[in-house]
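One chain of protein is taken out of this complex; the other chains stay put.
Chain lettering (A and B) follows the sequence in which the chains are written, and residue indices restart at 1 in each chain.
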Amino acid sequence: MKTKLLTALLLGTSILGTAGVAYAEDVTLNIESWRGDDLSIWKDKLIPAFEAKNPGIKVVFAPSAPTEYDAALGAKLAAGSAGDLITCRPFDKSLELFKKGNLADLSSLPGMENFSPVAKSAWQTDDGKSSFCVPMASVIHGFIYNKDAFDKLGIKVPETRDEFFAALDKIKADGTYIPMAMGTKDLWEAATMGYQNIGPNYWKGEDGRAALIKGEQKLTDKDWVAPYEELAKWKPYLGDGFEAQTYPDSQNLFTLGRAAIYPAGSWEIGLFNTQAQFKMGAFPPPVEKAGDTCYISDHTDIGMGLNAASKHADAAKTFLSWVASADFATIYANALPGFFSLNSAPVKMADPLAQEFVSWRGKCKSTIRSTYQILSRGTPNLENETWVESANVINGTDTPEAAAKKLQTGLDSWYHPAK
Amino acid sequence: MAADIRPKRPFRWHIAIFLAPAVLVYTAIMILPLAGTLQLSLFRNIDQHQVFVGLGNFRTLFGDPNWSVNFWNALRNNVWFFIIHMLVQNPIGVLLAALLSSPKLRFSAFYRTAIFVPTILSFVIVGFAWKLILSPLWGVAPHLLDFVGLKSLFTPWLGKEQYALTALSLVSVWQFIGIPMMLIYAALLSIPDEVIEAAECDGITGMSQFWKIKLPLILPSIGIISILTFVGNFNAFDLIYTAQGALAGPNYSTDILGTFLYRAFFGFQLQVGDPNMGATIATIMFLIILGGVCVYLFLIQTRLRRYQF
Partner (left out) sequence: MSTATRSLPRTIGAHAILLTYTAIALFPVILVIMNSFKSRAGIFSEPLTPPTPKTFDLIGYTTVIGQGDFFHYFQNSLVVTVGSLFFVLLFGAMAAFALSEYRFRGNTLMGLYLALGIMIPIRLATVAILQLMVASGLVNTLTALILVYTAQGLPLAVFILSEFMKQVSDDLKNAGRIDGLSEYTIFFRLVLPLVRPSMATVAVFTMIPIWNDLWFPLILAPSEETKTVTLGAQLFLGQFVTNWNAILAALSLAILPVLILYVIFSRQLIRGITSGAVK
């Protein structure tokens, strides 16, 4: 009753407002996304390609800033004003939305058969029965290096950890370049580009990750502490004041040619290509001894789902089927080098750096980030704590053992895997 | 206090009419939605249903170390944030206002406008600009220190646990100093000349005139700015959020109640928002601020002498 009165009251004042979205005969679909960077690619390439084939459906890409995306989306979904198509974060964040009934079940969507079970796993219920987002892309971790600097100093691309640290020592001794461009101010850089980048080689990728979820391994085990021990050794190779160095600072440091090695995610490729004035190469996280199996983080990062409350579900499904097509995959992967298609159909990519990254899939074993599936469902949140502790370890304010112990204690307080 | 001794009338409609628009808009858009949110603190989401748990969430907040450690840390940081504002922002604000209000000061319009400029800037701009200035990469801060021969003093303040909060508090002071300055300035200007002249006849001039005559007269305004600072500081969020992110690093050293609440209520990254615990924290924040305001309203404000001119 009260709400109705208020509503009437507000309606009366709505004359003041400008009109909302004009509904013509065409159906207009709105895409919610955190990828503001991709705005021009959607506007100029993807959406025209879709609209040309599907007259009568208009698509608007409406991104918000990554930091506000989840909170804003949650509020809009709760109130019913969210867009028709929702860009999906991987795993629990989207699973939560599905459980609340915000995302529609897409298991039977035409086109879903184009994806392998692994690709779909990031957007499925725990039992694997329902899928709720179309997988779009994954990102691969590794190191991007300044080829000119390596050539000048006569360094060859390191394969083992010893070679890696020898290279860092050499760059440091020479003094022209900061050996490694990474900061701890934004926290996630230390966790994502550091811990999750080099970690899989220690915990043996999927084996370790699965064992952690089953409760057979603990974060205090040797394989999980060792990456922290290596991170602690990175400290002397970082730039002055790295504690206050932000992620964009690191990017600029590298692309201005002031740093030699950049612990990277493949999504950097597009930006680095336009900003760096020197040749670049990439190498996967070094292994202990030459010939060891290598593991890389090939993380399912982005998908797209259907707002269960959408008024244009059919049109939206048409769009999603197109997102699941090889057509989309080719445009997307080439427009955004470093976002690798999850489509089973092979995609031809033109960018050499992107090719280098994706070639590791052939020789190394892939895994996803260790904290994403199941383990970040409780309080304290393992992923967030991993950010904080990774930064602490590099800053030297926590020892690797102390950091691991904190993480495990936090996890133990709510996570009790069946024995 | 305004004396209002009149014979009793049946109903004074004008009071209702004066109050109505404000009360209506405020109740509809702010109080009802907020009440709807705060009552969530008594419930918990179990399998997508809100189940009444009484004070259970408050027990979790104070009893479960996963919550209480963060809560006390945020509260401690918030108190420090407030102390810095009271010790730095308000005295400097009063000093600037006192200097500005002295008659015949030349360029006073220029100073006034310039000093207020930071206050009109958005947090997005302030956070970004200061991050750039303090950034070790860009090197503006080390350069400046170098000019005065103090380069060795430079450290990456925003990245060090022991300095980050203080540095950000000072940025916040920089941003908001215009508010106490303006309020005090207005109060000083409204002191009647006769009062000042009378003081001068009695030989009270200069500093002692400020302490003995002006300061007591502007005490109510100082009371207002103190309580505004208190409320503002305990509701603060945006600056820390834009400068340090929602995790308020390094190692939660800049976490204040606002950022703690934001993470709990809306979630962050993989952390799913928990409106129930968020509402619980909000309720506690509300009680803290309400307590402070009540102390001011009932203990301080009633004892301040107010002068009508």
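Here is the rule we use: a contact is a pair of C-beta atoms (placed from the backbone, for glycine too) under 8 Å apart; a residue touches a chain by one contact, two chains touch by 3 or more.
Everything numeric here is computed off the predicted structure, so don't read it as measured data.
Contact with the chain that does not appear here is found for just one residue of B:Leu19, B:Leu55, B:Val69 or B:Leu87, B:Leu19.
The residue touching the chain not shown here, chosen from B:Leu42, B:Leu61 or B:Leu183, is B:Leu183.
When you scan B:Leu55, B:Val69, B:Leu87 or B:Ile133 for touch with the missing chain, the hit is B:Ile133.
Panel shows chain A; residues 3, 6-11, 13-14, 16-21, 36-37, 39, 62-68, 72, 75-76, 78-81, 247-248, 251-252, 255-256, 271, 275 of it touch the chain omitted from the view. Although one chain is not displayed, chain B still touches it through residues 1-4, 12, 14-15, 17-19, 21-23, 25-26, 28-34, 36-38, 92, 95-96, 99-100, 102-105, 107, 109-126, 128-130, 132-133, 138-140, 143-144, 174, 177, 179, 182-183, 185-186, 189-190, 192-193, 196, 200, 205-206, 209, 220, 224, 228, 231, 235, 237-238, 258, 261, 265, 275, 278-279, 282, 285-286, 289-290, 293, 297, 306-309.
FYI, only the chains that are shown with their structure count from here on.
We define each chain's centre as the mean of its Cα atoms; on that basis chain A and chain B are separated by 37 Å. The touching residues of chain A, counted against chain B in their complex, run 2, 6, 9, 67, 70-71, 74-75, 89, 91-93, 96, 99-100, 183-188, 239-246, 249, 252-253, 371-372, 376-377, 379-384, 387-388, 391-392, 395, 397-398, 410, 413-414. By the touch criterion stated above, chain B contacts chain A in their complex at residues 28, 32, 48, 66-67, 131, 134-138, 154-161, 244-247, 249-252, 262-263, 266-274, 277.
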